[in-house]
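All protein chains but one are shown in place.
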């Protein structure tokens, strides 16, 4: 099992969710985050002083997957979240040791 | 060492915190997240148009634990967060390579 | 590759970001979290009843690094985020299996 | 538009009417004040619903009073010093004030439909009938009961009805723990609560000064001016007194208590805004500012859950204001005041208790636990008050 | 200041002027109402920009009307019953109301500069020219068209201009999907929208009652008082009617519909706030409350995107109000009313369409897609309305 962490542009959420559903992955956890990277922020103006906003709004999706799903899930995310512009985001894959569904106590693949 | 990630219902926070304290685990980091899964969202109404809210408010707890603590911590969470209804959430366990306490520079078990 | 998770005081963000830039690490993802640990919260008063706020505002930084960068990044964070007071926070290191840049499809070290 | 020849009497008629209409508009504006105050003091998940209640209760009060209440309270009204419609409008907006008091006390847990049904009964029967006893020239008027602008007839009656509702409703989930512990439930939006208080303070000039009902004639003019000065003085002193109490007792300046303090000063002076000197008005206000905090504190210990402090501000301080009349008004007698208090509070409480109880037995008065947890906004209104602002603290 | 000897005529002059000035100030205050209403009903990312628009449109309306509009509409005004400056001020603030209607309908996607340019044309030409036809004594007045305080002359003309703009602008991104699906875009701040409605309700007393233009003389006084009562009654009934429709149709109390309902009641009674009895005024209001919801619902199905419901509240209900005049005013004729409606709506729509179209062809009227996604606040104003409150829901 793996935990896939995808940092995407907020506007891509619906596309990514649909793409994931299409590959049979229906659960995920979404966090609002702010990203810092190559993408330039924008300038704001307040009372005659300009300043940069460097931390840009992004969404972080956490998706626990089985090893078999991994490849398809990664492809689905990368394709759906892609716009070709700087700041499209990253996908990270972490090894997942164990998963439990709180409601039933089921574990691992059954818990997802 | 492991990093335990628990996705729970917001209303269970106090219970889980108490249960964790009872097994000697006193530190954690809480994030507000939105979850998407089997649990159905609710319908809202705005100016004559209805729409579903699918992303439901959840809390994500990150708890770094030593290997000895792991079992007790998992049991405590699953028990305290359990309500038996869809949407109770998940617990994920990730291997943790290293931990540092910034204040003192202590590492690993001492850092938790 | 590793995923470094740093929980820091909000006021230290600029310092940590500058320190990371100095060691050649220019990307990261920031999440607003609330931390629970040794640090005491503060008391609030509302209409004649006092109550404690235990969950304190913290920032969580997620930084994906290559194995070569790891040591420098950890040192940079610990030094910049340090104030010596309880609640300075923690750094966790997790193994990172894979990384992808969505815009280009580049993977691993090239994706960071 | 050619100049008609205007007589002195018709000028006086025009001026008195205009004065009454502007006063009434200011009291109407108080409905916005209550709406903002209450919207600021509830949690964000119950904000849209309290706004619906405030908007509709004002609307219902106006319609019910037009259809039934006014004639029930005053019979056939004949006015010659000002336009009859101006008098009607001024009386009508007072009803909404009484009803606004209730919405705050039962906030965050009462069903919308039950609340609206109750407001029909309140504005059609409960308020006008007791109003007839005093302002309508009934037995309380005969007994010498003095309540110039309605510390009792408007505020206390509202608070008494609210108390009956609160007792049958019970506290909000999570407000009181076992073994006496009290959990504060902070309101979501302090600027809104403060704005509401400022609106009420501003509108109260119409409430108190308009109650002279006539502006022309030196004595009337001076009385109206005195009402402005005393209303302001009482509120100002009360805010300062409330601040001093919170600062000395808890070492902090609790904003919501200061807001309640200012409102308490306004309620206290309402029973006699003309007769006191500005100094006495300030003293009456200061007493109200202290009293309201003590009352809020004690009611909370009695596990009577009142999210906005309405029972203390309008009930306890309303009684205090009625008693304080004897300090400045030589015609007032303590016994008559006590009689008025007992009658108004007793009537308001008893009838309301019966109505609330009947509702509780039939359609229910409280939203269910799940709806209370999710919030009345989603369960009753289907929308959120602040859909883009994440909740930062768990309930 | 010694007492000058004051004549009855000069007293009447003073009182009429004061009444008109206070009424005008209340109408000015409506600008704040529109600003809050619209700021509450747009998303947080477009809030600062709509505030800029509302502040500037009021300012532009006042300046343009001073420089050109007033003389175009009324020629050389001679008043003897009140100060000329009071009359000017009362007329000037009406222009801003017409313009405020537009800002709401085109919210969240129209360029700031294009909007401001249009507002110059509106306040200098479109509004005053049609105003001259009726209130200025032109052909609509001669034809017997009756519009006491401006259901048509102020509200409908604004809505007609807005409709032209909305059609050329198109809907907000993400509002309508393929195959007829409609995505609601909830406003960010319901207390603000409610406050705006209360402000408008309060200010509307000045709008309607001030339009009698003279207070002194028993008949005038009674008319002014009637305008207060009827304005209030219509709004109250309309709010209740709108509530009942949403409750019965959807099982929920949609706050924004109730707010629109109250405003619809106000617009509907504006054409004849003096002649109806309070009961008829309530009935007219109730009709408006139902009509506005049906209209909002249908316009949405027609994919005409109006974030705040301005087209329905001021346009559809404005027409209804003009027609309802015949129910109470014996001098009104249906044909004259229909003529007035056709002329005002036709003029407002056509001229505006030409202006908007010319702008679209040259400087553009819509912010680009990226700016719309990021929000007009950052792209047009460079700042955020609520920089510290995280967005909780994606657009």
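To keep things simple, chains are lettered A, B, C, D and E as they appear, and every chain counts its residues starting from 1.
Convention: a contact is a pair of C-beta atoms (placed from the backbone, for glycine too) under 8 Å apart; a residue touches a chain by one contact, two chains touch by 3 or more.
Predicted model only: the values in this text are computed from it and were never measured.
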Review point. Which of the chains on display does the removed chain touch in the whole complex?
Key: A, C, D, E
Check your understanding: Hey, which of D:34, D:74, D:176 or D:386 is the one touching the hidden chain?
Key -> D:386
Check your understanding: Which positions on chain E touch the chain that was left off?
Key -> 1-4, 6-8, 10-11, 13-15, 17-18, 21-22, 24-25, 28-29, 31-32, 35-36, 39-40, 47-49, 51-52, 54-56, 58-60, 62-63, 66, 83-86, 88-89, 92, 112-113, 189, 192, 195, 380-391
Study note, to complete from the structure: Note that chain C touches the absent chain at residues 10-11, 13, 32, 42-46, 50, 57, 59
**Study point:** Contact set of chain D toward the excluded chain (per top definition)
**Key:** 8-9, 11-12, 15, 19, 22, 26, 43-44, 79-81, 186-191, 194-195, 197-199, 201-202, 205, 209, 213-218, 220-222, 224-226, 228-229, 232-233, 235-237, 239-240, 243, 247, 250, 252-256, 258-259, 262, 278-279, 282, 386, 389-393
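Here is the rule we go by: only the chains that are shown with their structure count from here on.
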Point to revise | Separation of chain E from chain B in steps, with touching chains one step apart | key: 1
Study note, to complete from the structure: Intersection of contact sets, chain A vs chain D, gives B, C, E
Point to revise | Rounded Å distance, chain C centre to chain E centre (Cα mean) | key: 51
Point to revise | Of all residues in chain A, the ones touching two or more other chains | key: 31-32, 94-95
Practice item. Find every residue in chain D that makes contact with two or more other chains and list them. Key: 381-384, 390-391
Study note, to complete from the structure: Touching pairs here come out as A-B, A-C, A-E, B-C, B-D, B-E, C-D, D-E
